[in-house]
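With one protein chain removed, the remaining protein chains of the complex are shown where they sit.
On to chain A.
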Amino acid sequence: MLGFLAIVLLGAPAAQASPQLPVPATHQVQPATAVQAQEFDNNIRGVLRGVDGPIADVTVTATGNGFEGKATSGPNGAWRIGVPAQGTYEVAIDEDTLPDGITLAEGQENPREVTFANTSSATTLFLFGEGIVSQQANFLDTLAERALAGFSFGLLLALSAVGLSLIFGTTGLTNFAHGEMVTVGAVLAFAFASAGLPIAVAIVLAVIGGGLLGYVQDAALWKPLRHRGTGLVPMMIVSIGFALALRYIIQFNFGGATQQLPGSQGEIINLGSISISRNNLTSLIVSLVIILVVAFLLLRTRIGKATRAVADNPALAAASGIDVDRVIRIVWVIGGMLAALGGILWAYYRPGVSYNMGQQILLLIFAGVTLGGLGTVFGALVGSIIVGLFVEISTIWLEADLKYVGALLIMILVLLFRPQGILGRRERIG
């Protein structure tokens, strides 16, 4: 029985630890779709493993959305079917092609429905062997597992949200281009890594690049606008124009496809009865440390105090000798660095780098910031963690492709009853 459990648990890591192995050839059944399966951005995949190891040369088919794809499992048991669109597919394993003596475990649905959940790949595992019943996780374990993943996701959001909130607090700007600052981090990390740099160096360079983007943005765009006395709503619309321009500049250079950062297929770590991927755990620790550092800087250093003073009342801060423009410049640089780091972690969380990845979480970042109270840094942290937890935990009941809806609804409800957010002050809503 233990051996069987091991199969269940090993199935996924085995698939992910071997991304460099040749992908089994896929071919279209329908002549109408003459595109090569590999060209599709979305794919359904899995690994076939029996008691004695991987099972090769088994035919798997996926049907749905007017498309039919077919794949054969490779020597490591892995199979992958490229599909044109995300959606629900019926995945079937051809039991005639299974080696002698190997049958699907009891209770394993074949064919079964596989649904994409806002990511570019969907994984499904078929279990083999007699007497195996797939382990029905108990509710508390599922909850704990989702909560851990949600905490990791929430902290990742918090990185970007803290930057956004700092910028809002000091300048009053609701920055719609923050999503693109997130994307830039991941895209730069991908560019440096594919130029041959080790991933750690690439990440550091990408974060520095994000800081530079923040600096240049402030110096070339926002500072002149502030000095012209541009209102907050026009600045917000300018940031939308900037976001559009930046998004398509990224797509112009990066292309429309989804790429993977090195090491994006991490292994799964088991903590007691719950499991989390190594990448998610690393992401959780990294963002926790960084946020603690930012909190320390804000609470204990001169520049942190100056930042809070500017956020509170720029005119008074300027009168007491604080260089407001310098503080805002530093806030933009730090905001850019945090957003870039958030983008890299988001690329590992999804997983994948694409030109519109930042836009996808921009509203969740906003939700985190507004939940906590616009302009309050610790509010942004608390709000983001709530959003992250809510998104992940809601997948227990909600369809996975609706998981963002719950977070956005919560934001609207909070604004209804407590418009200043959880930690915000009444006066800020004007």
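Just so we're on the same page, a residue touches a chain if its C-beta (ideal position, glycine included) is under 8 Å from a C-beta of that chain, and two chains touch if they have at least 3 such contacts; residues count from 1.
The rule is short, and it goes like this: contacts and distances are computed from a predicted model.
Asks: Pick from "Heme exporter protein A", "Dihydroxyacetone kinase subunit DhaK", "Peptide/nickel transport system substrate-binding protein" or "Branched-chain amino acid ABC transporter permease" the UniProt protein name of the chain that isn't shown here.
Replies: Choosing among "Heme exporter protein A", "Dihydroxyacetone kinase subunit DhaK", "Peptide/nickel transport system substrate-binding protein" or "Branched-chain amino acid ABC transporter permease", the correct UniProt name is "Branched-chain amino acid ABC transporter permease".
Asks: Which of these touches the unseen chain: A:125, A:199 or A:236?
Replies: Missing-chain contact among the listed residues: A:236.
Asks: Given the contact definition stated above, which residue among A:201, A:249, A:271 or A:293 touches the chain not shown here?
Replies: Of the listed residues, the one touching the omitted chain is A:249.
Asks: Any idea which of A:140, A:316 or A:402 touches the chain not displayed?
Replies: The one listed residue touching the chain not shown is A:402.
Asks: Touching residues of chain A against the unshown chain: what are they?
Replies: Residues touching the hidden chain, for chain A, are 65-66, 85-88, 115, 174, 225, 228, 230-234, 236-238, 240-249, 251-252, 256, 359, 363, 366-367, 370, 374, 399, 401-402, 404-405, 408-409, 411-413, 415-416, 419, 429-430.
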